[in-house]
Structure formats: C-alpha cells, structure tokens
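Below is the structure I would like to discuss, written out as structure tokens.
A single protein chain has been removed from this complex, and every other one stays in its place.
Labels run A and B following the written order; every chain starts at residue 1.
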Amino acid sequence: MTLLNFLEVFSILVNATSGFIEARNRKMDTVGFFIVAFVTAFGGGTLRDILLDRRPLFWVDHQEYTVLIFALALVARPLLNTLEKLLSERLLVIADAIGLGMLSIAGISVALAAGMPPFIAAIMGVITGTFGGVLRDIVCNEVPMLLQDRMPYATCSLLGCGLFLLMRKTGAPADFTLWFSALAITAMRLVTWARDIRIR
Amino acid sequence: MTLLNFLEVFSILVNATSGFIEARNRKMDTVGFFIVAFVTAFGGGTLRDILLDRRPLFWVDHQEYTVLIFALALVARPLLNTLEKLLSERLLVIADAIGLGMLSIAGISVALAAGMPPFIAAIMGVITGTFGGVLRDIVCNEVPMLLQDRMPYATCSLLGCGLFLLMRKTGAPADFTLWFSALAITAMRLVTWARDIRIR
Partner (left out) sequence: MTLLNFLEVFSILVNATSGFIEARNRKMDTVGFFIVAFVTAFGGGTLRDILLDRRPLFWVDHQEYTVLIFALALVARPLLNTLEKLLSERLLVIADAIGLGMLSIAGISVALAAGMPPFIAAIMGVITGTFGGVLRDIVCNEVPMLLQDRMPYATCSLLGCGLFLLMRKTGAPADFTLWFSALAITAMRLVTWARDIRIR
C-alpha cells in the first residue's frame, strides 16, 4: 500500500466519522448512519465527477470502500464511544485538516486532467474537499456549516489550489507540487484553527 | 399491457400519491403538488441513472407518465379526499410495499445490466426503491424519514436485493428470480409493519 493509497483511505474514514457523529447527534437509525457517512465520505468527489461527467465513480470502482463504510455503520455507536475515549478533539481536527488537503488537491488534479480551465479546476478542488460536509448537512436538514461558521475552511482549500496552480506553472516537479500544496492546506487549516482566525 | 407495465405505472402512482400527501400537509400550491409528486415518483430512478450515466431518463422516454402526474396534480386535492374515503391506511401500506419491491428489483437489474459489481448494484436497487422519499423530504425541508424512523424500509430492500443476487448466482430462471425477490421485499415490509418490528 502506497502512502497515497493510505491517505486516501484515511481521508474517507475521517469524513465517514464526521458523518457518524452527525447521525448520532440526530439519533438516527443504522440506515441513517450508513447513508449520512456515505454522503459525507463520497459526496464531494461524486458531485465533482457528475459535473465533469466522469465515470465510473470512485466508490463504484472501489466497491471495497462502500463495503467498509457499511460494516462500520453496523458498529458505529460503540465505535464512536471508543474513539472518543482514545482521541482528543485536537486529533480529530488534525485528521480532518489532513483530509481537507488530500481531497482538495486530488480534486483539482482530476479536474485539470479532464481539461478544465484553471479557476474552474480550483473550484472543483474546493468542491471535492468540502462538499461532502455540505451534502451531509443538507441531508440532515441543517444550514451547511461551511456557509456560515466563518471558519476559513473553503478558503484554505482555495488558497492551496491556487498555490498548486502556481507551482505547476513554474514547472516544479509534479509530485512535490502535489504534496506541498496538500500540506499547505493542512497547515493553513491548523494554524487558523489554533489561532481562531475567522473570515467575515 | 403486461403485468410488468401495470406494476410500473402502479409504483409510480403510489409514490406520486405519497408526494401529494406531503404537499398537502405543507399547504403547498399546485406547482408544489406537481414538483413534490414528480420528485417522489422519479427521484430514486433518476438519481440511479445519473450515477450510472444512463440516458434517456425514464420519464424522458415515457413522457406520458410526466403528463399523467401533471394532470393528477391539478386535481390532487379532491383526489386525495376521495382516496381517503375509499382506502384505509392498511391499503396504502400494502400499495407502498408493492412499490418498494418492484422499484428495488428494477433498480438492481438495471445496475447489473450496466456492469456494476454486486454490492454496488444492490445499493443502486435500494436507491431506486427508497430515494424518491429521501429527495421528497429534502425538497420539503424535513429530515428524511428513511434516516431516522427506525422502520426497516431500506433494510427490506437491501435484503431482497441480496436474495436476488443469490438466486441469480444459483442459476434460478431470470423471471422467477425477479418476481420472487420483489415479492420477498413486499412481504418483509408487510410483516415488519404488522408486527411493528424496528431496527436500532
């Protein structure tokens, strides 16, 4: 398993966990746990692929991840209790920031490969990184946090996508560009969280 | 008109009726009646087809069903009053259970024909059978009932899709497999309703 594969599974699990937490807060049943976690984990990438008309969708091509979330949904309640004993809020934020960086840069790469112009590709990166959470909130009948919590979540993603485009134009090595801009997003998210920086 | 055609129209009308009831509860206008009934009747299959990238969509290929729901929306208020005098709640649940079975098995068949792997095809069956109601609730600004009412609605659909896959693998005749698993879903739904069986 390469590092990239590992981070992929990691990002999916982090997003699914955020879906499980939301489903538990809403006292949903097991069906709700699965659907909300699924939407949070794959919603951003699926929306991007529908907009780009790319098939097969990620979770169709990787049936195993869907099975994994299904299995986790069956044990999600005890699992969350255990996780909350093991992990601090700080760890969850760090995991989430890593997921944001990975997904955003994966999203912009896919969009550029599909021939999108730069600004649209950056928007697709932000959609991939953040719209799982937006769709989760829509399904759970809440105003999406992303739209009003004043945390620079989408902003970090967009700035990192801009950095990615810039580095790409200057001819930096592809791999370095990818990892550096993903890490930049993670770092920005962590710094703005630690300093409680808000946007208007 | 074959039995299959008949059950198809029947499932659409049952779903549309559930949309009309929701629209009336929300005191919507005629436009709302049409849109909510349309979304409930065709939403699950349309979402499946978008995910599979299949076109033309069912309701584009069968313009007559869209016209039918449009015509029904114009007379939906007196229609519902009449229906409620004629039908008991029991009859509505039976109709709904038949629709769930038909739509789920139609959905998994289409997904397998489109080359989906088995578990994903089963998920597509559940989406076809149940997401009309989920989209109805999202449009009406409610938490989708499917996610939290603890009724084993999606569960019956998923078990029936599993049965379908199993029978298919054992080489049972295609027609028998289709009808038997659709009926199994309907039967499971009715038994769990009659005995008030809940999931966690």
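The rule we apply is simple: a contact is a pair of C-beta atoms (placed from the backbone, for glycine too) under 8 Å apart; a residue touches a chain by one contact, two chains touch by 3 or more.
What you see is a predicted model, and the numbers here were worked out from it, not measured in a lab.
From the options A:113, A:147 or A:174, the residue with contact to the chain not on display is A:147. One of B:63, B:88 or B:170 touches the chain omitted from the figure, and that residue is B:63. Considering the complete assembly, subunit B touches the hidden chain via residues 23, 26-32, 35-36, 46, 50, 53, 55, 57, 59-60, 63, 66-67, 70, 138-141.
Mapped onto subunit A, contacts with the missing chain fall at residues 50-53, 116-117, 119-120, 123, 134, 138, 141-144, 146-150, 153-155, 198-200.
Convention: only the chains that are shown with their structure count from here on.
Inter-chain spacing, taken between the CA centroids of subunit A and subunit B, is 31 Å.
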